[in-house]
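Working notes for the structure below.
The complex is shown incomplete by one protein chain, all other protein chains being positioned as in the whole.
The first chain written gets the first letter, and so on, giving A, B and C; residue counts start at 1 in each chain.
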Amino acid sequence: MSSIDADPTASWLSREELDSARERLPILYVHAVPVRVDHSGTVTSVGLLLRVSADGIINRELVAGRVLYHERIRDALLRHIEKDLGPMALPRIPVSPVPFTIAEHFPTPGVTAYVDPRQHAVSLAYIVAVTGDCAPQHDALDLAWLSPHEALDPQLLIEMTGGHGVLLRQALAHLGHAV
Amino acid sequence: MSSIDADPTASWLSREELDSARERLPILYVHAVPVRVDHSGTVTSVGLLLRVSADGIINRELVAGRVLYHERIRDALLRHIEKDLGPMALPRIPVSPVPFTIAEHFPTPGVTAYVDPRQHAVSLAYIVAVTGDCAPQHDALDLAWLSPHEALDPQLLIEMTGGHGVLLRQALAHLGHAV
Amino acid sequence: MSSIDADPTASWLSREELDSARERLPILYVHAVPVRVDHSGTVTSVGLLLRVSADGIINRELVAGRVLYHERIRDALLRHIEKDLGPMALPRIPVSPVPFTIAEHFPTPGVTAYVDPRQHAVSLAYIVAVTGDCAPQHDALDLAWLSPHEALDPQLLIEMTGGHGVLLRQALAHLGHAV
Partner (left out) sequence: MSSIDADPTASWLSREELDSARERLPILYVHAVPVRVDHSGTVTSVGLLLRVSADGIINRELVAGRVLYHERIRDALLRHIEKDLGPMALPRIPVSPVPFTIAEHFPTPGVTAYVDPRQHAVSLAYIVAVTGDCAPQHDALDLAWLSPHEALDPQLLIEMTGGHGVLLRQALAHLGHAV
């Protein structure tokens, strides 16, 4: 999970209220795997955000964030992509609300492949083609575009913490890239 | 949405806390369309619960309910199916967590095809084959098994309120039954 | 199924060979439901081709056609969309090869919801956003854009023969439009 807490105005709960809810309810998220495509819809590259974590480590991350009260999933996707990739990314939000996977993050390791120490988060994950100019925003240092083959590097996937490596591999498998 | 409030012990929040969260956060639900199948996986009938609403009207409903804190989606499905269809229903919970649709219920009509005056509820919807004996529980009067053809009756679908008719038609379309 | 036979050069089999294969093998097709979307990916309209059948009746149809030897599914989609909607339609071919449904057409009525008297055709069906100028080609008279609500008209769906009405309703259901 990423820096959803960076923008307090994006939340309709106070910090204390959100912390309280996080101990009581599954929290709904969206994840987006940004991709570039050619005219036949073939994915030519995958976009990964480079962020510096609180302890100074550079992480590669997908786009992720919380769905707000009274916000459609497609609007949450749009908001988080624009927040992370800038207002000119021109994402093509999928026509169907069916995600390619559901990532269930538990505070306890071992329940699923996803862990989030802060909360029980259920994320709907989508692959989103972006067609405009991407400019990483806020705490992201850069946006790296990798070919599907490069993105399958096991070392890269293991280093992507917070479940982002698992989700990236699931996305690539869904696209037909698996070895 | 159905009688999720019938069993207060199923909630890890007090009634007041849940009411408060419902005004602030999207609440995660599951819906299940119970079906009977033959040996080739062809759906032979669809199960609908008959419930009496607070104002004495008999409604046909699908299985539905909230996902609790630290509960896997598949465990929530299992719990709600057993709650509504009894402990001998022997459901075959799908192997993949990908739902056939996401039903976004808003308190305001017109945002999507789904309305829930009480809350913003996001439901992951699954078709679940049941192989055992189904005995409606709690406030359900009966369980009616309809052929896919009977379940496509426009009058029936319109009478299924709370978005259950929309969801049933989506499930039938996903199964290949559409006219 | 549509006028795939209109362009003999598109086939790598002679007419006699194709006729012979059609009596012996399932033939692979693609169907496309052309849609217009807004910036959030919401479908605002659905495109239907108006064609005159051999007996002078005007039919509303989806885009459809055969997958050729050594042709990728995404290239077949692109080719048939350009063939029917013109070279400036600018379709966004889906990133994933997973269709929203598989339409199994049998020469014998009653096996599935789809009938094709000429052959056993298995079609992979996709919803494809088009962003450019559409100009119906060949034997299509016009392209009609309907809102999702208009496209759900039962009379319209029944009049769309060859399984196109069934498939359109399945597509609309997949998009969340069902009543």
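The working rule: contacts are C-beta pairs under 8 Å (C-beta built on N, C-alpha and C of every residue); 3 or more make two chains touch, one makes a residue touch a chain.
Because the structure is a prediction, the values reported are computed rather than measured.
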| item | value |
| --- | --- |
| Which residue of C:102, C:141 or C:158 touches the chain not shown here | C:102 |
| Residue, one of B:21, B:48, B:64 or B:78, that touches the chain absent here | B:78 |
| Given C:45, C:59, C:112 or C:137, the one touching the chain that is not displayed | C:112 |
| Contacting the left-out chain in the complete assembly, out of A:41, A:86 or A:165 | A:165 |
| Hidden partner chain, residues of chain A it touches | 101, 103, 112-113, 154, 157-158, 165-167, 169-170, 172-174, 176-179 |
| Missing-chain contacts mapped onto chain C | 12-13, 17, 21, 23-28, 67-73, 97-102, 104, 106-108, 111-112, 120, 122, 124 |
| Touch list for chain B against the chain that is not drawn | 35, 37, 39-43, 72, 74-75, 78, 92-98, 100, 127, 129, 174-176 |
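One rule holds in what follows: only the chains that are shown with their structure count from here on.
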| item | value |
| --- | --- |
| Geometric centre distance via CA averages, chain C-chain A, whole Å | 34 |
| Sites on chain C at which at least two other chains make contact | 174, 176 |
